[in-house]
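Structure first, then comments.
Complex shown without one protein chain; remaining protein chains in place.
What follows is chain A.
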Amino acid sequence: MSIIGTRVDGRLIHGQVANLWVTKLQISRIMVIDDDVAESQIEKSGLKLATPAGVRLSVLPVAKAADHILAGKYDSQRLLIVVKEPKYLVQLVEAGVQLADVNVGTLARGNAQKTVTHQISVTAEDIADFKQLDEKGVHLFAQLNPSVKAEDFMKLLQS
């Protein structure tokens, strides 16, 4: 399995992801999984621009992403999965992809049910999705950058 990191980030690829986590985790390919973004040429081009030189990018709908990963297409690469919404991770796990842990970075919801941290607010659906991931054995943590401590996301969600 070549998945080095998985991140929930409402902004997908931006400064923290492109400059910090890609370097820290020595990522060779960023995979954005989103059914809507994968349909939009403009959004895809924007993501390509934001991807650091030397790093490859896939923007895929969740079903295709799961197929590619399970087929071993990226086994020799260091993959960072980035999603805007946790529902795609639930679908990925249900399709049979194993995720060890997920970093919940930034998530700002207009129709938020709960504010978890400065950077994270969640809808009722998000909460249900995170609970499902937790029940499936995925370790969820929140860490904006490597110089701050990783916090247990499920504890934050419940507090």
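In this section, a residue touches a chain if its C-beta (ideal position, glycine included) is under 8 Å from a C-beta of that chain, and two chains touch if they have at least 3 such contacts; residues count from 1.
Assume contacts and distances are computed from a predicted model.
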In UniProt, the chain not displayed here, chosen among "Tat (Twin-arginine translocation) pathway signal sequence", "Na+/H+ antiporter subunit D", "Ribose transport system ATP-binding protein" or "PTS fructose transporter subunit IIA", goes by "PTS fructose transporter subunit IIA"
In the whole complex, of A:T6, A:S58 or A:S121, the residue touching the missing chain would be A:S58
Chain A residues touching the chain left out here are 15-16, 19-20, 23-24, 26, 45, 48-49, 53, 56-60, 68, 144-148
